[in-house]
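For this view, one protein chain was removed and the others were kept in their places.
After this line comes chain A, so read on.
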Amino acid sequence: MAKTYDYLFKLLLIGDSGVGKTCILFRFSEDAFNATFISTIGIDFKIRTIELDGKKIKLQIWDTAGQERFRTITTAYYRGAMGIMLVYDVTNEKSFENIKNWIRNIEEHASADVEKMVLGNKCDVNERRQVSKERGEQLAIEYGIKFMETSAKASINVEEAFFALARDIKRKMEKKMEATNPPKTGSHQLKANEPTKKTSRWFCTVL
């Protein structure tokens, strides 16, 4: 049986309404941009498999509705996320200020060791810029989070951002595996060199 991927990472895109979460995701998953996007109602996800250090990593990226009112539903999907992209719009001051609220939101609803990254999107629109790159960097330093300015439209840094986040998760995961693998004698371990390693997707098929 073919091996479609080695790892599955669940990522999440959050941020104010209209900052470009869906566009970033569409750029990354389909490598395209569409000016006539529709607002996201509820939640959806897309999948793209990337390769990192010879490992195939399936990224399952969840896209959420930005409006605060819908947080009761969107936060239900925070659980199990391994990485979160916090997106703001460099042409919208308010969306930048709200990043702090989004971080608080994560602290409440996501697991404590989730990898985070801040993205300042629409960096191609310099004439309407309200948030400088320096302020973005400053905020990221404050919270100890990685930061990038992106443009889904001009295809700037989108690829890089997801690869960086995936790399951080992979590193953390391998560390964890190293730490837990040797002492555990359980029968459920996967050996690194197992030939037919058809790594799992879900736990859903068990019952």
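Just so it is clear, contacts are C-beta pairs under 8 Å (C-beta built on N, C-alpha and C of every residue); 3 or more make two chains touch, one makes a residue touch a chain; residues count from 1.
Basically, contacts and distances are computed from a predicted model.
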Options "TBC1 domain family member 15-like", "Cytoplasmic tRNA 2-thiolation protein 2", "ABC transporter domain-containing protein" or "DOG1 domain-containing protein": UniProt name of the undisplayed chain: "TBC1 domain family member 15-like"
Option touching the unshown chain, where A:50, A:125, A:145 or A:164 are the choices: A:50
Where the unshown chain meets chain A, residue by residue: 1-4, 10, 17-18, 22, 26, 29-39, 41-51, 56, 58, 60, 65-67, 69-70, 72-73, 75-77, 79-80, 82, 92, 94, 111, 155, 159, 173, 176-177, 186-190, 196, 198-207
